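Inspection log for the structure reproduced underneath, given as structure tokens.
For this view, one protein chain was removed and the others were kept in their places.
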Amino acid sequence: MNEKKLSLICFSGDFDKAVATFTLASGAAASGYQVNVFFTFWGYNVIKKASGHRFQGTGFLAKFFNFLMGGLNNLPLSRLNFCGISPKLMTYMMKKNNVATLNELIAASVALGVNFYACEMSMVILGTKLDDFLPTKGVIGVPKFLEISKGGQVIFI
Amino acid sequence: MNEKKLSLICFSGDFDKAVATFTLASGAAASGYQVNVFFTFWGYNVIKKASGHRFQGTGFLAKFFNFLMGGLNNLPLSRLNFCGISPKLMTYMMKKNNVATLNELIAASVALGVNFYACEMSMVILGTKLDDFLPTKGVIGVPKFLEISKGGQVIFI
Partner (left out) sequence: MNEKKLSLICFSGDFDKAVATFTLASGAAASGYQVNVFFTFWGYNVIKKASGHRFQGTGFLAKFFNFLMGGLNNLPLSRLNFCGISPKLMTYMMKKNNVATLNELIAASVALGVNFYACEMSMVILGTKLDDFLPTKGVIGVPKFLEISKGGQVIFI
């Protein structure tokens, strides 16, 4: 842990946890850290190019789940979601107080050179293609993630 | 990771995860670790001085969210909460079995010199003042947290 390296596993697809992921990612990158984010399970909704509900993937169940979960604009708050009103209120409060919104935090992370990785297993199960997502450095599994994160801190969100 | 240092990010405001946070914090401090806890997002309800529902913060939305979330006595269980009955049952079971309750774990953490830090962004968004919380070592952001946690293990709860 003496290296300036931070690797995040973005497992959750909750709005609040996505804010935490990209606040840590952009903050660490701005502080000179090498930052890797591995998007898996629900977390992969965060980096879908399609930000709304869309039928994607191969097979009925995959299409159904992808539609249900939606994309960046449909991330729920982990508590007190109120049918999706709360993430919008929170974005309003962030803007009002001049705090970076989720979209701005993602843009900052990209601009600061944070490395995005997509989870191999999630892509197989949900039948999505790399092209459905924001640009990543690759599709990887656990062994490769361990190699990338070696010698640095790892955070599961 | 060779230093005896543990840094916790207390993001969740759930009763069970607060128990996990302070069990780890007090246990590590008792084992001679330097322990830092960074309270952010829902987690900051855990260290509010006001333990019940209270209108706090600047602006209508901040007051509304702060009231809704409440404080230490209102933390929900992340599953099977049953409208707040379960955390009380669990506290009863902890007492009955001579296990430290959440309040006792927090008191032990303070007594053992665990360092509390409040999240700058959460305070700006929810318009609260440092005075609304238990004593902390300061209000910090990501760069400072990385500096504090450097060389030790980091856990996101």
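Order of writing sets the chain letters: A and B. Residues in each chain are counted from 1.
Rule of thumb we're sticking to: a contact is a pair of C-beta atoms (placed from the backbone, for glycine too) under 8 Å apart; a residue touches a chain by one contact, two chains touch by 3 or more.
What you see is a predicted model, and the numbers here were worked out from it, not measured in a lab.
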Self-check item: Chain not shown: contacting residue from B:Ala20, B:Ala107 or B:Val124
Solution: B:Ala20
Self-check item: Touch with the omitted chain, as defined above, among A:Phe11, A:Phe39, A:Phe116 or A:Phe133
Solution: A:Phe11
Practice problem: Could you please point out the subunit A residues that touch the chain left off the display? | Solution: 1, 9, 11, 13, 40-42, 59, 61-62, 65, 68-69, 76, 121, 124-127, 141-143, 146, 149-156
Self-check item: Interface with the undisplayed chain - residues on subunit B
Solution: 1-2, 6, 16-17, 19-20, 23-24, 26-28, 30-31, 33, 78-80, 89-90, 92-94, 96-97, 99, 153-157
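In this section, only the chains that are shown with their structure count from here on.
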Quiz item: So, what's the distance in Å between the C-alpha centres of subunit B and subunit A?
Solution: 24
